[in-house]
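Apart from one protein chain that is not included, each protein chain of the complex appears where it belongs.
Entry: subunit A
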Amino acid sequence: MGNKRAHFGIARATCALGLVATLLTGCGSDGDSGDGVTKLTFAASTFGDPGRGPLLTKWLDEFNQSQTKVQVSAAAVPYPTFGQTVLTQMGSGKGPDLVRFDMPEFEAASDAGLIAPLDKVIDASKYDLLKQPDQFMVHDGVRHGVIFEASNYAMFYNADLIPTPPTTYEQFTSTAKSLTKGDVFGLAFRQTEAEEAGVWQDIFNYVYGFGGAWSDGKNLTINSPENLKGLQAFKDLYDANVIPRGADAATFRRMFAEGKVGMELNNGGYVTATRGQNAKLNFNVAPIPFPVRKQGAILAPIVINEASEGKDEAGTFIKWALEPQNQVKLQEILGASSVATTTQRSAEALKATPFLPVFDGLTETSLPQIVLGFEAKTPDIRKVVVQNVVAALQGKADLKSALDRAQQQASELVR
């Protein structure tokens, strides 16, 4: 009798556990509010930017006010973990409906079939899209994204410390050396492995600025003589102690805003943030004074998640974003960046930021920081290259051997 009761007790406990488990599994959400309004999420690291984030959220609000059937909410994921977080979610068939990717992650997601083709969603011929950045949005004739933001790299300099910007690499080096005194540094760039993506962005300018390239489209050319020359220039500046060694981007950008760093190579997206750190900073922008006028660009496409249940509604948002008046508003929010279409700068914007044409003038010579021909493998190649370049900076290997090793390791990866 007692045993029967005990069995009954166990059965009750099991039922209770099962009920709790059932309740817990029912806590998901399908994104549909049940009132006929499709709710979408748009993930972008820029929503977390101190200067631009709130303005972008207001821009989204304008879309939401213009719609009755679709609502888009912002999902801010911090930049350092953005790609990893969103790609992991998308890989498991979940994630945000709309994503603003950086190029390496865009290429990886596109290659893995995680991005919905856009050809049926938007008619690209209807829009005056910027040709140079837009060409990277199409893979084998299939459009996977639309440029949300394109930021060209240029030389930011403190106009109080540097009245006339350098126009040659020799001037650039001598300016950096002459400015470095006490707690002021002539230059700053990322050089720690902890900032792998940032180091890649920075060395990209040196490689392409000295006539190099990561590939010829078919084969990797990591250890080419031009790349060696560019990266030797990078290493020479590191060895000359004209940079705050060990400082991460957040630290040296604050130092730049405080007038403790003379120059840095940065993209147009950072103009607003620099002003946000110190509105009184007298800084200016000029093209990077390297031998070849070629520099990196942060291309950030907006894409639709293949797993999204609201692809058509997400397309509605992209079409709204591409409307001329919304492109103008977006460009003003993004500051010195470009948007998907050719857009005129307003007189107010040019007055507030006279160097905007410098960024715009670099669009035709700017390249996304991917390895052409090996786009989807860019994150893996990036890791190998950065590890070996940092090893050379640390004196663990000479630069040539480090690049030879990187070439060999990366070639094995893409084989």
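Some points to look at:
Keep this in mind: a residue touches a chain if its C-beta (ideal position, glycine included) is under 8 Å from a C-beta of that chain, and two chains touch if they have at least 3 such contacts; residues count from 1.
The definition used in the following text is that contacts and distances are computed from a predicted model.
The chain absent from the displayed complex carries the UniProt protein name "Trehalose transport system permease protein SugA", chosen from "GGDEF domain-containing protein", "Trehalose transport system permease protein SugA", "Cytochrome c oxidase subunit 1" or "Fe-S cluster assembly protein SufD". Residue in contact with the omitted chain (choice from A:52, A:144, A:253 or A:383): A:383.
Contact with the chain not shown here comes from a single listed residue; of A:66, A:88, A:219 or A:282, that residue is A:88. The chain that is not drawn here is touched, among residues A:114, A:220 or A:410, by A:114.
The chain not shown here is touched by just one of A:244, A:310 or A:335, and that residue is A:244.
Residues of subunit A in touch with the missing chain: 1-3, 5-7, 9-10, 13, 17, 84, 87-88, 90-92, 108-109, 112-114, 183, 191-194, 241, 244-247, 251, 255, 379-380, 383, 387, 390-391, 394, 396.
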